[in-house]
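Let me begin by handing over the structure; questions about it come next.
Missing here: one protein chain of the complex. Every other protein chain is in place.
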Amino acid sequence: MLAKIGIHSLEELWESIPAELRLNRALNIPTAMSEIELTQHFSKLANRNRAAGEAVCFLGGGAYDHFIPSVVDAISGRSEFYTAYTPYQAEASQGTLQAVFEFQTLMAELSGMDVSNASMYEGGSSLAEAVLMAMSIAERRGEILIAESVHPEYLATLKTYLANLHCDVRVLPTPGGFLDPELLKKEINSNCIAVAIQSPNFFGHLEEVEAIAEIARQNKVISIQSFDPISLGILKRPGDYGVDIAVAEGQSLGTPLGYGGPYLGILTCRQEYVRKIPGRLVGQTTDRNGNRCWVLTLQTREQHIRRDKATSNICTNQGLYALRAAVYLSALGPKGLKETAELCLRKAHYAASQLTGISGVEMKFNRPFFKEFTVKVPGDVKSLLSTLQDDGYFAGLQTGRWYPELSDCLTVAVTEKRTRAEIDGLAGLLKSTLSANPSGKKQKA
Amino acid sequence: MLAKIGIHSLEELWESIPAELRLNRALNIPTAMSEIELTQHFSKLANRNRAAGEAVCFLGGGAYDHFIPSVVDAISGRSEFYTAYTPYQAEASQGTLQAVFEFQTLMAELSGMDVSNASMYEGGSSLAEAVLMAMSIAERRGEILIAESVHPEYLATLKTYLANLHCDVRVLPTPGGFLDPELLKKEINSNCIAVAIQSPNFFGHLEEVEAIAEIARQNKVISIQSFDPISLGILKRPGDYGVDIAVAEGQSLGTPLGYGGPYLGILTCRQEYVRKIPGRLVGQTTDRNGNRCWVLTLQTREQHIRRDKATSNICTNQGLYALRAAVYLSALGPKGLKETAELCLRKAHYAASQLTGISGVEMKFNRPFFKEFTVKVPGDVKSLLSTLQDDGYFAGLQTGRWYPELSDCLTVAVTEKRTRAEIDGLAGLLKSTLSANPSGKKQKA
Amino acid sequence: QSTELLFELSKSGRRCHMLPASDVPDAGKISDMIPGKYLKETPPPLPELGEIEVIRHFTNLSTRNMCIDTNFYPLGSCTMKYNPKRHERLAANPNFSGLHPLQDDASTQGMLEVLWEMQNFLSEISGLPAVSLQPAAGAQGELTALFVAAAYFRDKGQTHRRKVLVPDSAHGTNPASAALAGFETVTIKSDANGLVDLEDLKSKIDEQTAVFMITNPNTIGLFEKQIRQITDLLHAHGGLVYLDGANMNAILGITRPGDFGADMQHYNVHKTFTGPHGGGGPGSGPIAVRDFLAPYLPVPIVVKKGDQFALEFDRPKTIGRVRSFFGTIGILLRGWAYIRTLGPDGLKAVSEHAVLNANYLLALLKDKYEVPHGTRCMHEFVASAKALRREKKISAMDICKRLLDHGFHAPTVYFPLVVAEALMMEPTETENKETLDAFAKALISIVEEDAAYLQKAPHTLNISRPDEVKAAKTPILKWAPTA
Partner (left out) sequence: QSTELLFELSKSGRRCHMLPASDVPDAGKISDMIPGKYLKETPPPLPELGEIEVIRHFTNLSTRNMCIDTNFYPLGSCTMKYNPKRHERLAANPNFSGLHPLQDDASTQGMLEVLWEMQNFLSEISGLPAVSLQPAAGAQGELTALFVAAAYFRDKGQTHRRKVLVPDSAHGTNPASAALAGFETVTIKSDANGLVDLEDLKSKIDEQTAVFMITNPNTIGLFEKQIRQITDLLHAHGGLVYLDGANMNAILGITRPGDFGADMQHYNVHKTFTGPHGGGGPGSGPIAVRDFLAPYLPVPIVVKKGDQFALEFDRPKTIGRVRSFFGTIGILLRGWAYIRTLGPDGLKAVSEHAVLNANYLLALLKDKYEVPHGTRCMHEFVASAKALRREKKISAMDICKRLLDHGFHAPTVYFPLVVAEALMMEPTETENKETLDAFAKALISIVEEDAAYLQKAPHTLNISRPDEVKAAKTPILKWAPTA
């Protein structure tokens, strides 16, 4: 090969790199490992983790321990899907293109919205992109209203995205565990571009989506809802409420917890905003023989053609996880989704009743909830959680980590995987821990 | 569908089954479980097993804890391979057929023999089938000689297979840990049909294959060797020694321990016996356009055509595990196989030196060994093993389980996966256990 | 993509799997550890490939297969039904797949519980009390059952019972197994209805008869209505009845071999309880037998003592072993999972839908294809292309090959031997109506095509028909550099 190129040594490959810029030493990283060594090393590291599967997981906060049917792994493990690139060459990529088209349809059906894109990174940046999209629709800068009950990390993401765009983010307080529409009515004004809420929200409670979408509409403000896909097995959908843009973290739809990623951003909207939607879109068309087929379409919206006029820079998205979600929803079907949602609801409500049956434990907010809820507990929450963890329970999130005023609270998520025995186990352990030591700190033997 | 058939109820489907023969109750088996429940139940059962991966495994005896490169699982996990049937329709099965043809070639290269079939069930029945094949070659009944150092379960299988065929199995003793060729010379006679040995044998030691094959040849007796595929990275091959039929347990070639199955039987032989070989064979041919392709061939030997004249009834074999072996050997290549064998050898010899460095522990036999060896230990072997197991070591096999006269022995296998730290750990623990309590029973705290 | 062989792709020096360096103290040369006379200088001439080459080669090969996950596979008697993905996930659980077969029972209690349950399930489904999970495949199960029968008669001093009776419609493994168990085979004819000819049976049964091997439903897809008379007849003559369990998919929870008089049966776990077929294995062929045959079963058997499970080896009358270690665990686990997820109602529904689908397909086809043995069937039926061959020069094989073009795997052809130009079709319960409709439509369209065109089928696959005669005449069974 060197001869064909016309060089005599590999060294000559680098002749265009000025000598003084070359690294004249080996990189300071560990030397190579064989697969056997890597496997053994990784296994030791794995033993220093305690996975959700090794404890009983009541953690939520945007990432949920839902069951993943084996069909999902079977399909996404096919290398034709996972080692393919973005389907630029439609003729050689109909598999991916059709699957994404099906994902788009499923997302539209699920959310009740008109259109979905091919996916976003994850829930937080999806919300930020939805706001950017609203700004693009409004064709002006202005204020963004957002409920404090939205996931705090989504809010942080939004603030970072808007930091340089001369667009203020105003957080509307939610002291009752939800955004009071009356407050919104007071705060909304003609400078506002969008109002963003999450329902079920970070505390697990439902927002008054219908009223908020209506107030937004009356004020010509774009309404944005971040939703929980599983909840839509029983709850009204964003589209039913008339919201303009609906986004979600799609992790619940067949993605492992994975310490937070890769996850799946979902972004859907009303038909009229279709040309403002960020990211990729797959469209149906026909080939020269009149056969139905699929292509990436409306690419002129994308940054690689519009370049500096783009309102989003998203390029690679979450193709493989969109596929997983499509397989997940195909496997569940409408009845499976409804049953899953109902199991979450029933088990979460049972858990709430068992926990609040313990002296000193009470619901923080008196609001309807789906699979997650926030309770007030006596004593130091952090050490209480640590005690429960020692006994095999990830009992919930320390709400005060994000909301200092809720430092006595615990946010508990219950999926369809949790059994009555596990819920009773948590309640029993919490009760005994609290009664043994009301400060929440377990006395070590 | 009922209307098309012309019936009104599912019940009518059974009208050809006399009513009195029908089961008029539900089967007495547990009621249906969803995938979630099954997963949770199975996970509890799994926790009641202690896998080789959760302890340090020095167990061998025909099943070895070799490393399986990830490429093996990646390929055998493709449903085009694992959900296909026997390749009866060659045009729709070229994938399987070519892979099996490659397996046959790899087995022939590995063993140094002329021909391999498409696989057998596992090592024990492969040896039995090799003997049946020898009987078919000899075209008579007569005596089978077999070394006592062959895997005792292979011997048991052989005896079962021959129980009704008027063919005696005579076991030749191996007091020195191998079959002494001089003994064979004495015992062999004109009534003998075949002599079977295993090298490395059940104790881990090498047999005098060359001498034994030569004695067999001189006596017009078929020589059969059961071999260890991994050992052939450094050892002379059955074909190099001139044995007539070489069989093996192929588990070492990419098959998980799996509590004993599915495993992979290998059967290879000299060219002249090709039409006596049991099981399926894939052959190369051309299609009508002259393209090279593959088909099942020499099927007239098989029972579904010869029926009651068949000398084997094997039908389904181990297609998927033959594929795994083919991928395994492709992944290793000649250098990888040699390095694997050399690591086994070096680590086994290091382990032997460390163990026999302990007072009271000594090699049982003074014979060359590959990756497995048998030592004499003081005290009660069974409770010693149980003590070591409590501390995380499957230290070896209690040789006396199969050979009462070796009740003070331990057979230890060491693969390339074992690290120096693990070997030192075993030696250290054995030493401290024996010195604390020479009877081998650890005093519990 | 390329169909070059691994060996043709090999280039010296390429590596895929890398090994670590030895971490134990250097003990010198290999020949210091093993005398040189046992050693070979160079390793076997395996191909040398990089990882991308290994993966592309086998991945591209895989695409040259039809399989259940991509195509309908109505291969009669082989019961190619869908293999649920949950089974694959469970079987890969490292706390099952990583167990060494010689670990002590205390460290394998979860495994033993599954196997113990599986013994019980198979016993209940067959109506026969004792089960051995050991046989590695259906054919070995047959053989094992005949070993058991031989041991039983030997034990009873009836070594004169040398005959095994086998219907002419039986699977080819039946007579082969009989021969290997030391018996002589006597063939029993089928009658005009495709059932065992009772008169022929009566004329051949005698005091030398050891076993009658019957498949029920038989390979024509019919239930042997006279099964009770047959089994009574055998028992009256001191013989045993062996039930070839290949077609159990038709009768789960509907009728039980033990109840209709069988003394022994095997199962194909990979058929009835949907282990994947793996392109030709692994199988798993457990057997179930009556109480009086239990002592002869292979060892070990799983027993429960209190709340502990154990392998029992101490069974003095055992035939011994038919393989090393316990059995084809990976397939047994899948079968167990199948039974646990279906339960009694689900298992019965399997057979209901298997039989429903077969009858529906039969109804769709019977006007265009001759079905010699009636208009109703159990889980499969056998059509004949005899008339088509005579009238249109279209053979069963031509139909098969042309079906491949339509994206359907072919049915079993030229079996059973009692039907000329046989096309044996088993749709199984896992296929839906649309698939059966499409398959019937394809079959019907094929008989309207030009015979010369059909004789050249398939037209759209990777290869056209292979020359099988050439393959058998001068067999090329491995690649060689000069070939």
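Every chain is named by a letter (A, B and C) in the order it is written, and numbering of its residues begins at 1.
FYI, a residue touches a chain if its C-beta (ideal position, glycine included) is under 8 Å from a C-beta of that chain, and two chains touch if they have at least 3 such contacts.
Since this is a predicted model, take the numbers as computed values, not measurements.
A.B. asks: Quick one: which shown chains sit in contact with the chain that's not drawn?
C.D. replies: Checking the complete complex, the chain left out touches A, B, C.
A.B. asks: Of the residues A:154, A:203, A:365 or A:403, which one touches the chain left out of the display?
C.D. replies: Reading the full complex, the residue touching the unseen chain is A:154.
A.B. asks: Touch as defined at the start, partner being the missing chain; which of A:149, A:252 or A:340 qualifies?
C.D. replies: A:340
A.B. asks: From the list A:349, A:376 or A:431, which touches the chain that is not on show?
C.D. replies: A:349
A.B. asks: List the chain B residues touching the unshown chain?
C.D. replies: 33-37, 69-71, 73-74, 79
A.B. asks: List the residues of chain C that touch the chain left out of this view.
C.D. replies: Counting only chain C, the missing chain is touched by 1, 9, 11, 14, 50-53, 55-56, 59-60, 63, 69-71, 82, 84-85, 407, 430-432, 434.
Methods note: only the chains that are shown with their structure count from here on.
A.B. asks: Tell me which chain's centre, taken as the mean of its C-alpha atoms, is farthest from chain C.
C.D. replies: Greatest centre separation from chain C goes to chain A.
A.B. asks: How far is the middle of chain A from the middle of chain B, if each middle is the mean of its Cα atoms, in Å?
C.D. replies: Taking the average C-alpha coordinate of chain A and of chain B, the gap between them is 49 Å.
A.B. asks: Multi-chain contacts only, two chains or more: what residues does chain C have there?
C.D. replies: Counting only residues that touch two or more other chains, chain C contributes 17-20, 55, 59, 86, 88-89.
A.B. asks: What are the residue numbers in chain A that touch two or more other chains?
C.D. replies: Touching at least two other chains: 35-36, 69-70, 74, 79.
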